[in-house]
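A single protein chain has been omitted from the complex, and every remaining protein chain is retained in its original position.
So, chain A:
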Amino acid sequence: MTLASATQRAAKPRLPRKGRPVDHGAWFLVLPALIPILILSVGPLLYGIALAFTDSQSGRTEPTQWIGMLNFQDLLHDTLFWDSFRIGLLWAVGVTVPQFLLALGLALLLNQDLRLRWLARALAIIPWAMPEVVVGIMWRLVYNADAGILNETIRDLGLGDGRDWLSGLATALPAVIVVGVWAGMPQTTVALLAGLQNTPRELHEAAAMDGARAWRRFRTVTWPALKPVALAITALNFIWNFNSFALVYVLTSGGPGGRTRLPMLFAYEEAFRYGQFGYAAAMGCVLVAVISVFLAVFLVGRLRGGEDA
């Protein structure tokens, strides 16, 4: 070791920081993580894609067979799946957009010199650190038709008797979307706040001295600096929300009448209630394809945002 590093030192007195070749020591450092990643992440993913082209089922004794595109053809005509897909998109957009706007508002407020900022920061921990299952349980208590605080407040304000939010056909999806927004807001706020604190203060002050109004200042100074962060966090939020499972599983289990059956819930039921592994894997592939499009948009946006984004 000493000899090796000594000769290395003699050859290159200052190690160039970029593009150093991976030596044997580096492999030794990488392997402990690389092997589990290959076996438990990359491998299963490829296996999962392959399963989509088979008739794999749970607990079957006959050998699994290749069936080509049959699963995808069935999927094309599966109206239940496309309903679920549409609900998934509605949910993902319906959560991501308000999440971003509310988080941006809060981040702008927290970036001001206000009192009680510490309290907002402390409270932001609650949705962030809470298990999703608990978030779901908590909001079930809020939405509870008889003992819930929402209906009680509505009754107190004399706005009627309230309703059974999570089992009403019209209210179930909006109700779970509110929960989704609540749960994801803190992360988004923190990311945006970090972005805001990176915008140069002098620019702001210069713009203020020029008499630029708040909206103009935001558009010309704040937003250009914030854009890369905003783009990144929004793309990630969309992906996370589209893949969301636990919240809605606990809140409604996909009901009433499938009105909140997100694609993940649909595929979960197909795989682990009905045992249709191959078919569920095909659904997963379709979802990956959709998400990949958004990821591509995200990456292109990042590249445009510049290297230091």
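Everything below uses one rule, namely that contacts are C-beta pairs under 8 Å (C-beta built on N, C-alpha and C of every residue); 3 or more make two chains touch, one makes a residue touch a chain; residues count from 1.
Here is the rule we go by: contacts and distances are computed from a predicted model.
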Options "Ion-translocating oxidoreductase complex subunit C", "1,2-phenylacetyl-CoA epoxidase, subunit D", "Carbohydrate ABC transporter permease" or "Putative solute symporter protein": UniProt name of the undisplayed chain: "Carbohydrate ABC transporter permease"
Residue in contact with the excluded chain [from A:80, A:101, A:141 or A:300]: A:141
Given A:40, A:101, A:169 or A:300, the one touching the chain that is not displayed: A:40
Residues of chain A in contact with the chain not shown: 1-2, 5, 9, 13-15, 17-22, 25-26, 28-30, 32-34, 36-37, 40-45, 47-49, 51, 102, 105-106, 109, 112, 114-116, 119-134, 137-142, 144, 146-149, 152, 155, 182, 185-186, 190-191, 194, 198, 204-205, 208, 214, 229, 232, 236, 239-240, 242-243, 245-246, 249-250, 263-264, 267-268, 271-272, 277, 280-281, 283-285, 287-288, 291-292, 295, 299, 308
